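Of the protein chains in this complex, all but one are displayed in their positions.
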Amino acid sequence: MIQIQNVTKKYGPTIAVDNISLEIPAGETCCLIGPSGCGKSTVVKLINRMLEPASGRIYIDGKDSRDFKPELLRRHIGYVIQNVGLFPHMTVAENIAVVPWLLSWKQEKIEERTEELFRMMRMESEHYRDKYPRELSGGEAQRIGVARALASDPAILLMDEPFGAVDPLNREGLQAEFMKIQNDLKKTVVFVTHDLDEAIRLGDRIALMREGKIVQYDTPEEILAHPKNRFVSDFVGADRALKRLSRFPVSEFMKKSVAVRISDDVDAFLAKTRKEGKPRFVWLLDEHERLIGPVDSRHVHTPFNREEDVMEADCPAITVRDSATLREVLSRMLGQGVKTIPVIDDDSRLVGEISILEIEKVTEEAALEC
Amino acid sequence: MLKSPIKTFLRRSAGTILLAGVFVYLILDMNPWKFFLRALFPEETEWIYPRAMLIDLVGEHLLLVAISSALAVIAGIAAGIFVTRRSGRVYLQTVNDLTSLAQTFPPVAILALTVPFIGFGFKPTIAALFLYSILPVVRNTISGIGAVPAPLIEAAFGMGMTRPQILFKVEIPLAMKVIMAGIRMSVVMNIGTATLGAIVGAGGLGVPIISGLVRQNQAFVLEGALTVCLLAVITDRLISGIEEGYF
Partner (left out) sequence: MHRVRIDRVTLAGAVIGFLSFGLHFVVLRPNRLSSGEGLFVWNALPAPEALLLALLWLCALGTGFSYRENHPFRLAPGLIGNVILVLVFLLTARMAGNTADPELPFLRISIGFGGWIMAFASYILILSSQQKLTDRGFLRLCVSLSGLAALALLLASGYLSDISVIKEFSARQGRFLSELSQHLILAGSAVCIATVIGTGLGVWAFRSRLLERPVFFFVNTVQTLPSLALFGLMIAPLALLSQRYPVLRDFGIQGIGWAPALIALFLYALLPITRNTYTSLRILDPDVIEAGRGMGMRGLQVLWRVEIPLSLPIILSGIRTALVQSIGNTTIAALIGAGGLGVFVFQGLGQAVPDLILLGAVPVIILSVFTDKLMAILIHHITPKGIGVRQEPAS
């Protein structure tokens, strides 16, 4: 856990960080966000003593950070920056091994740990370990940067706009991976970002800063539901209700769907459904349970004709992945003019469906203040 | 990991190694010289510089260059590192200005000017050679280390490297290519300037050239000139090979 107590940092007459106090419980992700110049990067650098405070103290796991030599402290804190900072003259494996080397780990232990990290990042070790940073794409480099920060298995991870320089498509993937890893490892993470959506998605708590002070420090739901003042509500934007939806993963709210495999007796199934009256739409799956498309049980040919009776579900706009949030679901619904969206997994298999009713239920239960 | 730089080095330097082989042969065996020079200058009476063996002259020359360059490289890199550290940064601009000014001085002038102050002979020449060949090493060390991007240094700090560790594990390896280029420039220039050392009594391959000019004996001139040219080209290629094979 990290305790920041009454810390101030000045650059000459300018106050970068103004008497802030912050407590980040162990295992939580705290996102620091705010307009540029608000001091968020400075806070991070104060934690690992790249900068020294003018006043105040920082306690890490109960111990004053000043009790340690700066180098030693930093070797036990993972640090990821926006420009990655991978050493161009070292291979990927050598880059990852830097902090363990600084900590005088034995070579076998370093090898083991490197393999473990490759697995964690879902990157093939043989393919990547001897490559040089210039041979990696932006997203790959970033993942190696994170792996490098985790190499010594630090309890704390400091990330300063780590995904800022990555294109939006890759960024999404990186964020999802980060959440998975964080779920497993439960590190104490301080994550600086200027992207509110990213903060809402990744943060257990968000600290919104302005001109060196913390304006509000709360869970994302709280900040969205109850912004403390005009600045906060302006910052989160008028669409905060929509933003809130991105806190709700679709996998928690979807319901079971009625589906039939094409290899089964489709006609009989459709007949039964017609007799029961509902549901009207039924999902057609292939032999491997992959979604083909919806079938209107009231308007089918007998015998069932695949060509004419199914709206093929190739278009991704009509489906949503199980890793998505309710926000994407709503977006699809509005975009396609439909009220129900099927949920598929990585292999395109149908795992459930979600309708506008579920979303309404969620929003009713947590009404926002005006 | 160590094999590939050596392999590339060998492959690229094949021509140079061949040349070096020829060179070594020519220093040891004077017969090809006699044959070649006699054919070119039939009217001369002597073709090989009599007062010293070619191999001794080469040895003198190499000694001049080796000592002064070794000192220059050590001092130059040290100075370059010093002015890029926190404590030495105040002097960076001054050192840059001084070295760029000094590099416009012709090396022959520097050599000639040290004589009235330090005297004739081997040691004063080494001093003059040292003074001049230190310049490209310092400049390239400064520019090489200066080219290391700041985010890299920041990341290194953030990972918990101490300043000396950053210098040796990050800054120097990344600056090595540029520093090597500076060393190459310095050594090759040194070989050229050391040729003039003959005029101030330092010996070396300039001796037969000067003697030939004075006595109007082209054969002597060619003996010295060809040898020192070969030496310069081979050294240049060898160090280039190290430069490229390095990465």
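The chains carry the letters A and B, assigned in the order they are written, with residues numbered from 1 in each.
Heads up, the rule we're going with is that contacts are C-beta pairs under 8 Å (C-beta built on N, C-alpha and C of every residue); 3 or more make two chains touch, one makes a residue touch a chain.
What you see is a predicted model, and the numbers here were worked out from it, not measured in a lab.
S.K.: For the chain that's been dropped from view, list the shown partners it touches.
M.R.: B
S.K.: Among B:Leu57, B:Ile134, B:Met159 or B:Val178, which one is in touch with the chain left out?
M.R.: Final answer for the missing-chain contact: B:Val178.
S.K.: Residues of subunit B in contact with the chain that isn't shown?
M.R.: 40-41, 90-91, 93-94, 97-98, 101, 104-109, 112-113, 115-117, 136, 139-140, 143, 178, 181-182, 184-185, 188, 191-193, 195-196, 199-200, 205-206, 209-210, 212-213, 218, 221-222, 224-226, 228-229, 232-233, 235-236
Everything below uses one rule, namely that only the chains that are shown with their structure count from here on.
S.K.: Quick one: report the Å distance separating subunit A from subunit B, using the average Cα coordinate of each chain.
M.R.: Comparing mean C-alpha positions, subunit B is 57 Å from subunit A.
S.K.: For subunit B, which residues are in contact with subunit A within the complex?
M.R.: Residues in contact with subunit A: 149, 151-152, 154-162, 165, 169-170, 173-174, 247.
S.K.: Please name which positions on subunit A make contact with subunit B in the complex.
M.R.: Residue positions touching the partner: 48, 50, 70-77, 79, 81, 83-89, 98-99, 102, 148, 158.
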